[in-house]
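Here the complex is missing one protein chain, while the rest keep their positions.
The block that comes next holds chain A.
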Amino acid sequence: MWVVLSYACWGISIVLALWMLYDWFKVDTTYTEDVLTSSREGELEAVSEKHRI
């Protein structure tokens, strides 16, 4: 049973790794780099918190 489990682990790892690579490729070819890297630190804080005491 343990040996079968070991092979199953290799199988699952390969399938999920390939899925992530496929999704990565799909996302990177669908969206522009400007959109993907548009996140900015503290953006919400600047809007929601005025830091007035």
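As a working rule, a residue touches a chain if its C-beta (ideal position, glycine included) is under 8 Å from a C-beta of that chain, and two chains touch if they have at least 3 such contacts; residues count from 1.
The rule we apply is simple: contacts and distances are computed from a predicted model.
Asker: For the chain that's not shown, choose its UniProt protein name out of "Cytochrome bd oxidase subunit I", "3-isopropylmalate dehydratase large subunit", "Amino acid permease" or "Serine/threonine protein kinase".
Answerer: "Amino acid permease"
Asker: Residue by residue, what part of chain A touches the chain that was omitted?
Answerer: 2-3, 5-7, 9-10, 12-13, 16-17, 19-21, 23-24, 27, 31-33, 35-46, 49-53
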